[in-house]
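The complex appears here without one of its protein chains, the remainder shown in place.
Residue numbering begins at 1 within each chain, and the chains themselves are lettered A, B and C in the order written.
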Amino acid sequence: MVDMSVKIGNVIFKNPVLTASGTFGYGDEISSLIDINLLGGIVTKSITYNPRKGNPPPRIAETTAGMLNSIGLANIGVKRFLDEKIRLYESFDARVIVSVAGETIKEYCKVVECIEKKDNIDGYEINISCPNTDRGGIYFGIDKKMSGNLVTELKKLTARLLIVKLTPNVTSISEIAEAVEDAGADCVSLVNSFIGMAVDVKTRKPKIKKIIGGLTGPCIKPLALAKVHEVYSKVKIPVIGIGGIVTGDDALEFLMAGASAVEVGTASFFNPYAPIKIVEEIKSYLEENNMKKVSEVVGIIIVS
Amino acid sequence: MVDMSVKIGNVIFKNPVLTASGTFGYGDEISSLIDINLLGGIVTKSITYNPRKGNPPPRIAETTAGMLNSIGLANIGVKRFLDEKIRLYESFDARVIVSVAGETIKEYCKVVECIEKKDNIDGYEINISCPNTDRGGIYFGIDKKMSGNLVTELKKLTARLLIVKLTPNVTSISEIAEAVEDAGADCVSLVNSFIGMAVDVKTRKPKIKKIIGGLTGPCIKPLALAKVHEVYSKVKIPVIGIGGIVTGDDALEFLMAGASAVEVGTASFFNPYAPIKIVEEIKSYLEENNMKKVSEVVGIIIVS
Amino acid sequence: MVLYDKKGEIRYLNKLTDDIYHLGIKCPEISKRCHPGQFVMIRVSENYDPLLRRPFSILRTISEEGIIEIIFKVVGKGTKILSEKRRGDVLDVLGPLGRGFNFSDRSKNYILIGGGIGFPPLFFMIDFLKNEKKDIIFYYGAKRKEEIFFKMELQKICAKLVLTTEDGSSGEKGLISDVFSKDLDAGILESDSEVFSCGPNPMLKVISSICERCDLKLQVSLENMMACGTGLCQGCAVKIKNSKDDFEYKLVCKDGPVFDSNIILWEG
Partner (left out) sequence: MVLYDKKGEIRYLNKLTDDIYHLGIKCPEISKRCHPGQFVMIRVSENYDPLLRRPFSILRTISEEGIIEIIFKVVGKGTKILSEKRRGDVLDVLGPLGRGFNFSDRSKNYILIGGGIGFPPLFFMIDFLKNEKKDIIFYYGAKRKEEIFFKMELQKICAKLVLTTEDGSSGEKGLISDVFSKDLDAGILESDSEVFSCGPNPMLKVISSICERCDLKLQVSLENMMACGTGLCQGCAVKIKNSKDDFEYKLVCKDGPVFDSNIILWEG
């Protein structure tokens, strides 16, 4: 039997596969289709203090082997989240990580403070990297000092697992990773979406109402992998790999490049079974290669 | 008749389609297959002062809708370039832009000085953005001061068209664009390749010997387009759009987002006719839309 | 909501015109549970280009044989690939998705207005209601004669079938919305009718303002760009009037694709 579990901070995930924030709703949308308890965990849609309507449509566009989105952090706000969603998680066997977003340090803190009062939550993923809001998040993610300060403040409020989600739209992602590590983050997850754009040449309009959006899906996998490898070689805390993962082999690439776990995003849109299938495929790989623990593949790429 | 010509700096290109550096050799590789004179111009492989062998194989890997390369600026050096290649260009009707690379300001200057002595060259594209050398190029491209200084020095040596090719692997590409504009660049071209990586899970080796390589091809088009649009809105000099262009519609997206011309790279590998077909397709679009000049589409996206 | 993601085998794929196809897929679980107005998301390729599934309205189900049918038009690369499939090929089919038409107000007369390739959900509706002995008036607009499908079936089931084509090759020449509007003004239509419409969004907007003017209840089926079809991505948002001066976004895939038209904030 292969031991698929991974420990990140103080949380044990039964396997290294999570769903990525904003791509799996609050966890109840397709529960009739897939058994969430087969996953290591879910990361919720990013929660802000006040509800957010999100951006005007069109919000999404397909691109070659990927898609652009400009959802704009549409969410029900922390109050409704606690009232309506959190009880779902009582019956969950998978770990639940709440993604937290905000425009100011204070807003992030308020969201975390509210959620701290409730059980059934295993940790936070701090989204300092959403490219789709006019203010907020992304500005932390490109500034190492602000990112560090935010983490310092949040650490005062919670003993739960604190993951910081990084943006790839920077010259040096490992600089930001080091800053949040120094400030006490337990883990970094990467990448959030890349800034992209598409134009409909017939109408001459950008395909996304807000002109730019976040690029995700298989097209970004090589970029995400390079960032994960870079960060892995610079920080000591665990890294969660995200970006274009659809198959077990994709996930293994990230694990081999140094990720302790992975999150699956866009793949769930076109293949709802993808996250579960990835768990199975990683397991098969380990079995075929006579490995006992999934942690054995972390960072094992052979460099000569 | 549609006027397809574009003027950039002091050079008139008969149409806005060029081949991208490093993807079309020195212009003689497939001249039996396509008529180069149907193109606006070619940009040569990047030339350094001394010949460079390039990086050890494997140098390329296919990724989803793209490829990684780590050629490492393999080239014959400026001396052999002048001896062996430059006479080819005598018979060219297309414009010839020489891509110049180096590790120090001095090296870039030496290459330009050598080429200045010869005719048949219409301008330079200064490659400050190659991700595949251990030193040099890329370091200019991420530092606005060094990039500016380099351009200042080069401007002293030549009155020919001076294009600066930017890397997308930075937090703010428009900052670098503004710096080289201020230093006297006539034009910026973007993007060079994105840093990426891929792992062969069977062998556990990176698919590229040097671990990371440059990602190009259709997968990067949305990213490149966003960068072009950003730079176009910040600088006054013309912008050349590069990244994932395969069809006339792709090229039109870039023109509409603000590019005055485009360069076609990876597409030539899987479709040698792509650059010529793009010229035809742009022309058809203009005709169908009753436009007289290609410049009419530059920057016309409708933003509401 | 029960949902299935199944491998469905293509049982038939018939070319109806140059670019319109009729597809039958064996999908017993989905076939059994469809309501008119619902749709499926079909993955046309195992590769990642195109990446996303494509949404198609259900035209009809043959539940004894476990088949669902769609009609689709080739407009881009996804539908092109679909049109090149063969009998026996297997497709990933996710469904049934969305909320279909609401027939709870059975006191009303039903007027159906279909434009072009927006016709399938209405056909399903007629098929669904065929044993109800309801008088259905069907307005059917197409580009040309060849793009009017199932005319015989429609004539058999509907109390009245009004056809228009843009080129005048069948029925009246012109737009179906114009004819509908004229008929309303001429008083030919019962005023306690409920209208159901599918077609391109601009047409729906026109129908919507006609119905508003004449105080008719209208349900429309919207077609937005979709990534997931299941509410995961929040990509298919449509602006909906709120109680106050405010608005909110609803999801076409989950809260729709059928909406009461009077709550939609039409744009564009």
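In this section, a residue touches a chain if its C-beta (ideal position, glycine included) is under 8 Å from a C-beta of that chain, and two chains touch if they have at least 3 such contacts.
Quick caveat, the model's predicted, so the values are computed rather than measured.
Looking at the complex as a whole, the chain kept out of the display touches A, B, C. One of B:32, B:91 or B:290 touches the chain omitted from the figure, and that residue is B:32.
In the complete complex, the hidden chain is touched by one of B:35, B:62, B:84 or B:287, namely B:62. From the options C:8, C:36 or C:50, the residue with contact to the unseen chain in the full assembly is C:50. Annotation for chain B: contacts to the undisplayed chain at residues 22-25, 29-30, 32-33, 53-54, 56-62, 64-67, 69, 71, 74, 217-219, 246, 266, 268-273.
For chain A, the list of residues touching the undisplayed chain reads 64-65, 218. Interface residues of chain C with the unshown chain, by the touch rule above, are 45, 47-50, 77.
The criterion applied here is as follows: only the chains that are shown with their structure count from here on.
Taking chain C out in thought, with all other chains where they are, everything left is connected by touch in one piece. Chain centres here are C-alpha means, and the one lying farthest from chain C is B.
Nearest to the overall CA centre, using the mean of each chain's CA atoms, is chain A.
Separating the centre of chain A from that of chain B, both taken as means of CA atoms, is a distance of 34 Å.
Taking each chain's centre as the mean of its C-alpha atoms, chain B lies 47 Å from chain C. Across the assembly, chain C contributes 48-49 as residues in contact with two or more other chains.
In chain B, 64-65, 218 are the positions where the chain touches two or more neighbouring chains simultaneously.
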